[in-house]
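Only one protein chain is missing from this complex, and each of the others stays in its spot.
So, chain A:
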Amino acid sequence: MRRAIFAVLVTAVGLILLLSFKPHSLTSGDEPLSAVAGPDPGSSDSSGDSSGSSGSSGGSSGDSSGGSSGGSSGGSSGGAKSMGGNAVKGDAVDTVWGPVQVQITLSGKKITKVLVLQAPDGNRRDQEINDRALPILNQEALAAQSAQIDSVSGATYTSEGYIQSLQSALDKA
């Protein structure tokens, strides 16, 4: 019996120690969140292709390979037309579970639609989280008409990535 209590205690303490050695917030430590294609000119070239984001200065969008298809480099602020609005892609934002990227459709200054191009889907759990969190985030974004929206609890990383990508899209628009 004493041995059993000992085993339980050692296991519990070990678990707590292991977990406590990990960083505990999204901002501390070595930046779990970072924009892949930020304004930093040094990195935007190399990362732009792989993540599928369009360059910040602009023009090309329309597919995820960086605007190489058919030479469809459009207008100055997000070219592809869709359903009577301007579609603007946000940056692909790397989260710890994978990149998040949204595309917004604008009608004048109004956000009429948010499309999620990428979200973490490495495993079943990620998909669960997406299925639940993304519709909420989309609703919030449409209601707020800005990136000033709340994170969805239990989907913190995805939310943060979503908000950053949304903000970058709004900045470009």
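Just so we're on the same page, contacts are C-beta pairs under 8 Å (C-beta built on N, C-alpha and C of every residue); 3 or more make two chains touch, one makes a residue touch a chain; residues count from 1.
Note that contacts and distances are computed from a predicted model.
S.K.: UniProt name of the unshown chain, from "Ferric reductase", "Hydrazine synthase alpha subunit middle domain-containing protein", "Mannitol ABC transporter permease" or "Cytochrome c oxidase subunit 1"?
M.R.: "Ferric reductase"
S.K.: Going by the contact rule already stated, which one of A:15, A:115 or A:144 would touch the omitted chain in the full complex?
M.R.: The missing chain is touched by A:15.
S.K.: For the chain that got dropped from the picture, name the residues of chain A it touches.
M.R.: Given the touch definition above, chain A has residues 3-4, 7-8, 11, 15, 18-20, 22-26, 29, 32, 96, 122-125, 128-129, 132, 153-156 touching the missing chain.
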